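Only a single protein chain was left out; the remaining protein chains are all shown in position.
In order of appearance the chains are A, B and C, and numbering begins at 1 in each one.
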């Protein structure tokens, strides 16, 4: 299944791209799975996702935790804790 | 001893004056004594000070309780609870 | 840094904000209170003491400045006759940090209602005149800061 992944802030910088479309491998069911898979995929992913506890995610505009099922979301955003205001 | 008494809001209206100077009788030592004395003095005082728990006082610009000693304050303000803001 | 004013002139919120804010503070909190026209109110009159009311506002401002680390503080109360929609009170508190600006602003408006010599008298369209009564909820809010 095709999934659009969008990156922000230093996650974007470390990934060297703002977004990508990936074909989800079998076994990647949750946001936490996705982060682990990206960390293991290549050196940029290892650098961006070395500390999964510092990664936040959103699907459909709402923040979600690592246990959230990706299902047929179509798009997942991955980013550091927000710092607006 | 001469004491200036200043009245505000409905205390002023019920007393029919904004201020007066009185000669303090013996035995009137505290703000509470003063309120009781005014309530007993005449009909206007009885009307203004019928409910002593609704009367507030200030001396030297600071709010004081009924037990505050008048001493040589020179001026005491008597008024209802404040309602600014 | 502390600016306190009590008078019968209309309060120009934008001008006061500009004067308060010349330093360009990190965090600024404000509170504006207005005359409400509910219940057929025609006039709100604020009675005060020329000297003691200002002294009470200054004491309150100084207490806020002692409690929080403030870069600027403005406290303006109008007195005399006002119409519905008029601004009665303006509080502006600035600090490097939002928590201090917000807390100081709330402290000032809460304590103003119980500690400063000001009395509201309402005149209604039907001619009725009534002094506003102290509210228990105001006293409870003010006591949170004791």
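To be clear about the criterion, contacts are C-beta pairs under 8 Å (C-beta built on N, C-alpha and C of every residue); 3 or more make two chains touch, one makes a residue touch a chain.
This is a predicted model, so every value here is computed, not measured.
Enquirer: What are the shown chains that the left-out chain touches?
Expert: A, C
Enquirer: Which chain A residues touch the hidden chain?
Expert: Touching the missing chain: residues 6, 8-10, 58, 61-63, 77, 79-85.
Enquirer: For review purposes, identify every residue of chain C that touches the missing chain, sorted by number.
Expert: 13-14, 17-18, 24-34, 36, 84-85, 96, 98-99, 101-102, 105-106, 109, 141
Quick note on the criterion: only the chains that are shown with their structure count from here on.
Enquirer: Using the average of all C-alpha atoms in each chain as its centre, how far is it in Å between chain A and chain C?
Expert: Between these chains, centre-to-centre, one finds 49 Å.
Enquirer: Quick one: chain A and chain B, Cα centre-to-centre, how many Å?
Expert: The separation of the two C-alpha centroids amounts to 72 Å.
Enquirer: Cα centroid separation between chain B and chain C, in whole Å?
Expert: Their C-alpha centroids are separated by 26 Å.
Enquirer: Can you list the chain B residues in contact with two or more other chains?
Expert: none
Enquirer: Going by the touch rule set out above, which residues of chain C reach two or more other chains?
Expert: none
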